[in-house]
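Every protein chain but one is kept in place in this view of the complex.
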Amino acid sequence: MVSFDFVKRVRYGETDMMGYLYYGNYPQLYEIGRVETMRNLGLLYKDLEEKYRVMMPVVHVDARYILPAKYDEALTIRTILHELPSRLIVFTNEIYNEQSVLIHKAEVKLMFVDMDSLKKISCPEYMLEKLRPLF
Amino acid sequence: MVSFDFVKRVRYGETDMMGYLYYGNYPQLYEIGRVETMRNLGLLYKDLEEKYRVMMPVVHVDARYILPAKYDEALTIRTILHELPSRLIVFTNEIYNEQSVLIHKAEVKLMFVDMDSLKKISCPEYMLEKLRPLF
Amino acid sequence: MVSFDFVKRVRYGETDMMGYLYYGNYPQLYEIGRVETMRNLGLLYKDLEEKYRVMMPVVHVDARYILPAKYDEALTIRTILHELPSRLIVFTNEIYNEQSVLIHKAEVKLMFVDMDSLKKISCPEYMLEKLRPLF
Partner (left out) sequence: MVSFDFVKRVRYGETDMMGYLYYGNYPQLYEIGRVETMRNLGLLYKDLEEKYRVMMPVVHVDARYILPAKYDEALTIRTILHELPSRLIVFTNEIYNEQSVLIHKAEVKLMFVDMDSLKKISCPEYMLEKLRPLF
């Protein structure tokens, strides 16, 4: 299993007139969570696209909004990989506020696409090499 | 049943370097879809907050990304209400591209909150009055 | 001279906790204004990139925030071209609220870049053809 925490503050431009983080800005938090989790494992999403010509489009998001996030709060984005990816990679994101209360939970599924053929492929060896020892 | 279509173009600032509408921008489309559907029924979300002191935070989103949306495409956001709301209101959003192909589908659940007490309430009579004749 | 008006509503996700359109969302309005102005003249920005391999990066923005824009307001984005473009194209954007009061004014300068050589070029003939008769 992989689990990694990354802290991100709620910015003014991310709030809405309700006074909280706009519900549509959470997917950006998942993106930050998974990219930083990959970086922490020595995997750069940028390299995946540039060097390996593989992109990872999102195919499914299931998100539960439990409590609102306030302006200027330093949120902890926890990103969890429960399983080694194959055709899909499934990230679980848990978001905690400054009082360590779980305020949001999401499951995000992505696929792997060869950028030249635009065909679906399996998780590239570049990623599996780093991930296998952790499962 | 309620079903309403609203057309919205994909803007440059909404694309990402993959060349498509960024996955995190779809919740804005759901918002536009439900607000315009309400407006079409004679209901202003703005009035709900200002006059009736009720806000509608999102509690759950389930979204399937089927095909990418391209820059400058005029997307049709279809918003469907299958049931009369009670404690929750559930909107189904279907997004179609210019070739009328379904490219995205989401179910968005919102609750009703009294802005003064911050307590959950049932769907306000202001909305039910307009919705009842349609179910 | 070219002048074109396009109406765009302020969306919830575009407001901030001050209760108004976030100051950082105005550049999206300028983008919408100039793309729709071009479309009105029979020019598609999309074609410029895809067919003519020319992109138009912004080089300078000068923006005056006069009055705030409220949620759900239908803003009028007026886009004005005072001069035929050469090395640069300069758009003036005036934004009016529902009471026709000028709430924002910006001058946006863009250059033309050949997407293959990444060199600066002059305004392509594709655009000048449509613009010349108007000046």
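Just so it is clear, A, B and C label the chains in written order, and each chain counts residues from 1 on its own.
The working rule: a residue touches a chain if its C-beta (ideal position, glycine included) is under 8 Å from a C-beta of that chain, and two chains touch if they have at least 3 such contacts.
Keep in mind it's a predicted model, so treat the numbers as computed, not measured.
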Of C:18, C:74 or C:134, the residue in touch with the unshown chain: C:18
Full-complex contact with the absent chain, from C:47, C:62 or C:83: C:62
Residues in chain A touching the chain absent from view: 11-13, 27-28, 31-32, 35, 44-46, 71-72
Chain C, residues in touch with the chain not shown (by the definition above): 18, 20, 23-28, 31, 55, 57-65, 68
Hidden partner interface residues of chain B, rising order: 12-13, 15-20, 22, 24-25, 71
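Operating definition for what follows: only the chains that are shown with their structure count from here on.
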Distance-to-centre winner among chains (Cα means, whole assembly as reference): B
Dominant chain pairing [most C-beta pairs in contact]: A-B
Label of the chain whose CA centroid is most distant from the centroid of chain A: C
Classification of the chain B:chain C interface as same or different, half of numbers criterion: same
Centroid distance [mean C-alpha coordinates] between chain C and chain A, Å: 33
Whole-Å gap separating chain A and chain B, where each centre is the average of the chain's CA atoms: 24
Chain centre separation (chain B, chain C; CA means) in Å: 27
Residue list for chain B, restricted to those that touch at least two other chains: 27-28, 31
